[in-house]
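Input: a single structure, listed below in structure tokens.
The complex is shown incomplete by one protein chain, all other protein chains being positioned as in the whole.
Each chain gets a letter, A, B and C, in the order it is written, and its residues are counted from 1.
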Amino acid sequence: MKRIGMLTSGGDCQALNAAMRGVVKSVSHSGEDVEIYGFIDGYRGLIYGDFRMLTSRDFSGILTKGGTILGSSRTPFKTIKDPDENGLDKVEAMKQNYYKLKLDCLVILGGNGTHKTANLLREEGLNIVTLPKTIDNDLYGTDMTFGFQSAVNIATDAIDCIHTTAASHGRVFIVEVMGHKVGWLTLNAGMAGGADIILIPEIPYDIDKVVDAIEARHTGGSKFTILAVAEGAISKEDAALSKKELKEKMKNYTYPSVSYEIADKIQKKSNYEVRVTVPGHTQRGGSPCPYDRVFASRLGSEAGKLIMKGEYGFMVGIKNREIIKVPLEDVAGKLKYVSPDASIIKEAKMLGISFGD
Amino acid sequence: MKRIGMLTSGGDCQALNAAMRGVVKSVSHSGEDVEIYGFIDGYRGLIYGDFRMLTSRDFSGILTKGGTILGSSRTPFKTIKDPDENGLDKVEAMKQNYYKLKLDCLVILGGNGTHKTANLLREEGLNIVTLPKTIDNDLYGTDMTFGFQSAVNIATDAIDCIHTTAASHGRVFIVEVMGHKVGWLTLNAGMAGGADIILIPEIPYDIDKVVDAIEARHTGGSKFTILAVAEGAISKEDAALSKKELKEKMKNYTYPSVSYEIADKIQKKSNYEVRVTVPGHTQRGGSPCPYDRVFASRLGSEAGKLIMKGEYGFMVGIKNREIIKVPLEDVAGKLKYVSPDASIIKEAKMLGISFGD
Amino acid sequence: MKRIGMLTSGGDCQALNAAMRGVVKSVSHSGEDVEIYGFIDGYRGLIYGDFRMLTSRDFSGILTKGGTILGSSRTPFKTIKDPDENGLDKVEAMKQNYYKLKLDCLVILGGNGTHKTANLLREEGLNIVTLPKTIDNDLYGTDMTFGFQSAVNIATDAIDCIHTTAASHGRVFIVEVMGHKVGWLTLNAGMAGGADIILIPEIPYDIDKVVDAIEARHTGGSKFTILAVAEGAISKEDAALSKKELKEKMKNYTYPSVSYEIADKIQKKSNYEVRVTVPGHTQRGGSPCPYDRVFASRLGSEAGKLIMKGEYGFMVGIKNREIIKVPLEDVAGKLKYVSPDASIIKEAKMLGISFGD
Partner (left out) sequence: MKRIGMLTSGGDCQALNAAMRGVVKSVSHSGEDVEIYGFIDGYRGLIYGDFRMLTSRDFSGILTKGGTILGSSRTPFKTIKDPDENGLDKVEAMKQNYYKLKLDCLVILGGNGTHKTANLLREEGLNIVTLPKTIDNDLYGTDMTFGFQSAVNIATDAIDCIHTTAASHGRVFIVEVMGHKVGWLTLNAGMAGGADIILIPEIPYDIDKVVDAIEARHTGGSKFTILAVAEGAISKEDAALSKKELKEKMKNYTYPSVSYEIADKIQKKSNYEVRVTVPGHTQRGGSPCPYDRVFASRLGSEAGKLIMKGEYGFMVGIKNREIIKVPLEDVAGKLKYVSPDASIIKEAKMLGISFGD
């Protein structure tokens, strides 16, 4: 009999349920008896012993369901070793709950921060298997994360809608896409939506180049321009600042978000009217797209296999279209960035897309 | 031979192209020769004589296409009688262009402001037929406007996406829906998306009632609450102010939009974390939904019939599922509000939806 | 305390769950205690006493869910008074189960056949409230049925997809839309999808006119033609036959469905290659569209109100945008057809659509 703990941590995304269903179907299919302990709201549930016993029936019919049936919360890695407000040692509490329930392993679904804590628990001796969940596709060690393609679809839908209205009114439009540190989502949604300018954190922009690109379009007869801008887009000047200088500068930041700042700059440097749209949290929600459903199911299936074989300490990912396992210590704390020299960037530039650089 | 001028004015929306295609198909089907003069960017094109000659071929394949092939712009009625920056009398210019091109009539697609100008042109002696375009569904004299149902779909999609993320994180979420003066869009998207609280301009809210409704849900075991809030949602206190007082108060308004204000109030009166999402201009864009395509085509078809019969001075609308014509002077300048006593409001309240009143 | 029985009968469709949720929310909101007895698989569950006790929690989160949480089956009215294979009197059995459970009323969701049985139960003395469910929109006494608009969307999607492939290959394509007796669904999906020819049961077609319409398009420069054909489309010759003659003729019918027959006829009378697509049962499935969610919720809400007031023997419907109640005896057994003289047919013809008549 296997006793499996499971939790979803960090910002939710599409296909979390599909992935968990995959794990449970796979383990059940092996024939061995299984008990699933679902911890509520991520690490919080593990810390405070808040869990539900689940059966394979609970995972039936959730393949297409957005969100997570276990709930999620953000539990920052930065403070994970600090005691909570009542003095509780959180790491110790997680270990105690793990041992008290006699768990064989913990299946943890999450993104970058989640993986750091997962790796810490592994170092503390717990049996861990993780699944790479994030709309940002920024996890190191895997070609792809689930949630990403679904989020691309939603962000692209937004750009498609904006396209018709921008064309009708001859305006400059900014669509702000999620991604504070990494530009995969903006890059893909921008290319899919036919954005003319794409600004991502990895390629700091020069506002004059951005305005030039807009003007070149208008000179060429196009009446409108669409920018796909990542939440973490950054100007060359700001990128040149030290962390401390930037922090200082941000104290007086008054824009709701970076797109409003860029809109303001464009309007000041030209006479174009710029509008901003922020799809925001919708990018995390709704039913997973078929790609993510297949991908998350495959990951879950392989995670189940690892569990049955007792192979722990891995993130399950994908490499060259094959599902793989990667040691947690090789993954935790590393981000997968868009390289400014990546082929896809060159291809995008050949399509006439400006990155403002 | 008929010489028809055509223009789309005001904020664009879905099914403008479908409606124009309907007019042209219908007129062409009558067998009479037709020349179509498409004025570019709304009244601006009519004022400055900026137009394109169009054939029925230009209207082929645009049934499903969002936006408007003619472009649109906002030409405020308030200043329509004022000369432009070069001293041009705009109303006189429109009349001259109309007569110079020997038009038989003008087909004008637009919302509330557009209809005021259309009625003015009618009073000035021009032959006018209008079609009711707006995502707000606030035009007087017709049960429905095209664009509305498509916008409901997009706003509902946003709420659906937020639903899964709100449920996963146990949060209070506000989705801000378009509509400065009228709440039809918010009401319908809110009901379709399963919003728990709906705030519309016609029913001023009491923030304490809003917080009570959130707390009642959480007491009842629900971990999250979703609010659908119209851009023009207003508190009881603000609704009690005179126009002048309100204008004075708004001078110091620092929130990006009303949802942020309401989020702030809720957070101050309770300890709930509130997030805001603003789908914004996406609500105007993309391919029209099947309902709008059929509806706009029917309107266009009937407009063509009126033109062939030489019946001018009407808006074509719908009443009890039949396409009708309504004298422009009965329509212009009037808005169709949601009555706080409407059956649909009572029905919504019976479903447990709070309007904060 | 109210004891309410509930069942869904006949072919399933979208928004059945939304409607039931509306009833339960509305009754619960009234403050009175409620017990819900959900009969499984339609009248079958009522006949054989197969039910589940449900709480308002069972109806939470199902607004957007397709299908019916109670299951459904077809129980033909024609044989409802016949004993079952074990000699059981089905009508008597339904009455006995109703009285045994001390039900205050039965809420029945269904289409035409379902309403005949519901009316029979009313005549037998049971308290009945019904809700008009069908993708065919053919129920008498209501402007609209829920499921219809969702099915229009799916059928239109199919036509949209076929449009691009038909245009690319220069072919004649038939999309067969559900509807054996009534053409509302085909008419609306056809108009929304830009079909060139629409064939519905109410307007028997002349195959020569159909071929003429195709050839007129090709003469006019169009390389492809799309037909939206109802399952019950019928030729003028067949429509002229008596029921008995038609039955006799159908004995030797070898086509999988009517579209293949029409495709064959067109190919024989012309040299066009014709392809057939049959979306079939997909038209009944998937998440209800926002229109249906709002509409079904309103119907459910009003049904709850009737129940609390003890007003029974009604179907809840919609008339001129207001929710109404209609006596069951005025509704049962009557169908709402598309009139060949309806304005919408004339409008469609003015758009150049051929009905083959």
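Note that in this section a residue touches a chain if its C-beta (ideal position, glycine included) is under 8 Å from a C-beta of that chain, and two chains touch if they have at least 3 such contacts.
It should be emphasised that the depicted structure is a prediction, and the values quoted were computed from it without experimental measurement.
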item: Omitted chain's touching partners, listed by label; value: A, C
item: Listed residues C:Gly71, C:Gly232 or C:Pro340, member touching the removed chain; value: C:Gly71
item: Candidate in contact with the missing chain, chosen from A:Val34, A:Val152, A:Val182 or A:Val338; value: A:Val152
item: Contacting the left-out chain in the complete assembly, out of C:Lys102, C:His169, C:Lys249 or C:Lys268; value: C:His169
item: Listed residues C:Gln96, C:Ser222 or C:Thr282, member touching the removed chain; value: C:Thr282
item: Residues belonging to chain A that touch the chain removed from view; value: 22, 25-26, 28-30, 63-64, 143, 149, 152-153, 156, 160, 188-189, 191-194, 289-291, 293-294, 297-298, 300-302, 304-305, 320-323, 343-344, 347-352
item: Residue ranges of chain C at the interface with the undisplayed chain; value: 8, 11-12, 14, 16, 41, 65-68, 71-73, 154, 157-158, 160-165, 167-170, 173, 223, 256, 275-286
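To be clear about the criterion, only the chains that are shown with their structure count from here on.
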item: Chain A on chain C, rotation in degrees - Cα superposition, rounded to nearest 5; value: 180
item: For chain A paired with chain B, centre-to-centre distance based on mean C-alpha positions, whole Å; value: 35
item: Chain centre separation in whole Å, for chain C relative to chain A (CA means); value: 42
item: Cα-centroid distance, chain B relative to chain C, in whole angstrom; value: 31
item: Residues within chain B bordering two or more other chains; value: 160
